[in-house]
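Just dropping this structure here.
For this view, one protein chain was removed and the others were kept in their places.
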Amino acid sequence: MTGIALFGAGTIGRVHARNIAAHPGCQLKYVVDTDIGRAEALCRAHGGQAAADVETALRDKAVDAVVVASSTSAHYAHLTAVIAAGKPVLCEKPIADDLGDAKRCADAAAGLVAATAFNRRYDASYLAVHERIRVGEIGKVEMIHIVSRTQAPTPAPESVRFSGGMLREKGSHHYDLAAWLSGAEPVEIFAAGDCLVDPGFAEYGDLDTAALTLRLDSGALVTFSFSRRTAFGYEEMIEVFGSEGMLEAGRQRRLGVALYKRDTVIEDGLHGGWYERFGPTYQAELDAFLAAAQGRGAAYASLVDGLRAQAVAEAAIRSVREKRVVPIERIW
Amino acid sequence: MTGIALFGAGTIGRVHARNIAAHPGCQLKYVVDTDIGRAEALCRAHGGQAAADVETALRDKAVDAVVVASSTSAHYAHLTAVIAAGKPVLCEKPIADDLGDAKRCADAAAGLVAATAFNRRYDASYLAVHERIRVGEIGKVEMIHIVSRTQAPTPAPESVRFSGGMLREKGSHHYDLAAWLSGAEPVEIFAAGDCLVDPGFAEYGDLDTAALTLRLDSGALVTFSFSRRTAFGYEEMIEVFGSEGMLEAGRQRRLGVALYKRDTVIEDGLHGGWYERFGPTYQAELDAFLAAAQGRGAAYASLVDGLRAQAVAEAAIRSVREKRVVPIERIW
Amino acid sequence: MTGIALFGAGTIGRVHARNIAAHPGCQLKYVVDTDIGRAEALCRAHGGQAAADVETALRDKAVDAVVVASSTSAHYAHLTAVIAAGKPVLCEKPIADDLGDAKRCADAAAGLVAATAFNRRYDASYLAVHERIRVGEIGKVEMIHIVSRTQAPTPAPESVRFSGGMLREKGSHHYDLAAWLSGAEPVEIFAAGDCLVDPGFAEYGDLDTAALTLRLDSGALVTFSFSRRTAFGYEEMIEVFGSEGMLEAGRQRRLGVALYKRDTVIEDGLHGGWYERFGPTYQAELDAFLAAAQGRGAAYASLVDGLRAQAVAEAAIRSVREKRVVPIERIW
Partner (left out) sequence: MTGIALFGAGTIGRVHARNIAAHPGCQLKYVVDTDIGRAEALCRAHGGQAAADVETALRDKAVDAVVVASSTSAHYAHLTAVIAAGKPVLCEKPIADDLGDAKRCADAAAGLVAATAFNRRYDASYLAVHERIRVGEIGKVEMIHIVSRTQAPTPAPESVRFSGGMLREKGSHHYDLAAWLSGAEPVEIFAAGDCLVDPGFAEYGDLDTAALTLRLDSGALVTFSFSRRTAFGYEEMIEVFGSEGMLEAGRQRRLGVALYKRDTVIEDGLHGGWYERFGPTYQAELDAFLAAAQGRGAAYASLVDGLRAQAVAEAAIRSVREKRVVPIERIW
């Protein structure tokens, strides 16, 4: 039974708390949050031991692992403390606001089980695509196309202050998928975008619509289509085109019910939101993290993978500004 | 260049005339119809030589083959004459109004190229299913399910006087498909039906909705779902379930365009009518008939196949009346 | 918190135990089984209070409801006892081996929350179809087609002694779906079948392949295609054809991954077995039962619904023997 301290009692912290409580292999020990009331409530709701501060939580030998789901600005301090304590850690992305801080964390964590919460890696469909590329079903990967468009309503532009903007927040998940699926490293990126949905994003220096082209060191080209609002639910899909075939993890439908009427066949549409589509990946992610923490050798996204995705994001943002290809420095 | 006499200048006769005129391997010589004006007009429209009577057409040595598309009640006389003249013949189904007459035709035609116009056998999808069953992709055929439902508007009940009713007109095509796909012979049938669409059909002793179960001599069970009206175009599909897999020739869509909107994906529907769906099969049927007539050995549905389908139809009609399984006498 | 006694610690009992333990609104109190060791082990594994006999369990006021998942031959005695105790009950089908006993139970349960475990009613896709028929999307129901074919390996023919045979075991779920979806009552049935998969079933008077045609009092025709073995996983689908459209709950695929290779697109197939496909319905079924037991008015399949399905099954079996349509006596 792995004892877990959870840092962060916000939206994503609550998802982790619920999954930790339901998992037969671990136990919620502490919840850490600057808002003590919120920490206590979450702890109580999921049978945790107590709300606590960072030091108390890390000092307790019954805490075998830590999940960091605090606000981004707290990540660096939290990660640094957990790594210093030598405990396995699963950290929401980004690792840190600053790329240099992120690199310091990744470097310091060498040898530890230190995971970045790239939950999409644990999606059953994506896992199948990953595995089937590995065994050679499509030969050499030459092109990847990834679509990720978020359902309406569009988030308020002010949210950019916390999220860092679409090319960081949404993007980093997908830069990671590209590297993970291809097994190749990012080399250079071009990004174009605009505010077609809500001009308000421009005031925060952000975009709501973007198309990116990433070159990998294998020569493969990866394209990304992002938007902050669809009129039809949460949309995500991946196509991997190789020299001997193409694998597609398509847009998933909800129910498999079709209505034949007049001159159409009206099928179920997409999931209403990202959580309906990817909710189960958080459980699988926790499962893989626990397995790794217990030395049972599961594959997981490391802090180094998180660092790589951040480096791509920073280059993408610069590319939008400079209207040119930006090389990605290999700091990971 | 095969010279062709066409008997019948009605709806289906016009389809044949058009295809004969467009086919590079044959030439329309005569059109025969009790309505001379209609025959002449059709002949002229497709570059034929002349309207004529049966004797004139059959006496001309330039007539190498005959297509019989006259009214059902004329089939027996027409077929008998063509067979006596020893010319290859393609006859619309049914072979004759009376099952005994149909048998006499089939017997008399032994050794001749004498084809029944089961045009669905020449559909590219059905041909593929047929071929793939032959090469063993699904093992031994155990169940077949065939759906055929006609688009709205429902035909007028009076049409039954000419068509012989749904279990003959629509049914015979599909009884033939079942035997052809399975390579097995019909043994007994159960049919249930009702007038759910239009009670007027009952006045003519007919149905508009029916479900049939046919047992083949291989033991396989074939089910048929028929209706005279859908709210969504012409619907036809076939599933063949075997010991090692299942082949499905699904409902075909028109365009391959999808609209993602709200919580649905709205795809193209079915073809508007049977001709949109199966029009091309008439050309393929003519092609196969010409190849056979010219001794190039193409596969085609024979008069014996037509006789078999008629025998099944008669048993089905009796089953509806007697509410029991009716054995199918092996007269073919 | 609803206290629950579970009768039966076999395969399906274990499914219920797991779901009861995981449900936040109820608590496992007792497990009753003739094999005390098995009852104790199951009780312990899921935090139950104790293994017990029927009387002890029913006498305890903390037992608010009972789930009967014992062997079919014990159903009658168990149901009778629970009904006499006036406790809400969810009973696996069939209600009783004998149709008369089943009727006695259904009659006795009048006024009680007494549910038959027709878990497919709680499938998200089937529920959607049910609801959409109710709101009129397809007009008047005219034809229903239901396919249910079980994955390989085929069960051993000896299993018939316990299951009652395919037309009872597999059939009753689907007779119930037909009545539930259409909102109409069964009137007469025709059933044809054979042993194409394993001749051993014939020794037990059973079939492994069957096609049935059920007529409802609305005039609608329902066809069923059943088999005890597919070469491609667990196959189930429903089509409901109405005067104004058709609703289809299609064969569900596993992952949504496709491989484009050579001249094919290789998609995911069906679920490996019925439990992979319908496992989640057991949780939804429990949820509905608890809601009804607590007076929160959920819809559920009653014992009367179970009785009806049994009456259809008995008529179907007679139809196979007598090769004719068998009227279904309205005993429910």
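Which chain is which? They are A, B and C, in the order written, and residues in each are numbered from 1.
Convention: a residue touches a chain if its C-beta (ideal position, glycine included) is under 8 Å from a C-beta of that chain, and two chains touch if they have at least 3 such contacts.
All of these numbers come straight from a predicted model, not from anything done at the bench.
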Touching residue (missing chain; options C:Ala231, C:Ala284 or C:Ile331): C:Ala231
Absent-chain contact - pick from C:His23, C:Arg38 or C:Arg253: C:Arg253
Options A:Thr72, A:Ser159 or A:Thr230, residue touching the unrepresented chain: A:Thr230
Sole contact to the chain not displayed, among A:Arg215, A:Arg277 or A:Arg308: A:Arg215
Contact footprint on chain B, counting only the chain that is left out: 124-125, 128-129, 132, 137-138, 244-252, 255-262
Positions on chain C contacted by the hidden chain, ascending: 230-233, 235, 251, 253-254, 260-270, 272
Touch list for chain A against the chain that is not drawn: 138-140, 142-143, 145, 147, 149, 190, 192-194, 196-197, 209-211, 213, 215, 219-221, 223, 225, 227, 229-232, 235, 241-246, 323-325
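Throughout what follows, only the chains that are shown with their structure count from here on.
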Taking each chain's C-alpha mean as its centre, the one farthest from chain B: A
Length of the line joining the C-alpha centres of chain A and chain B, rounded to whole Å: 58
Touching two or more other chains - residue numbers and ranges from chain C: 138, 244-246
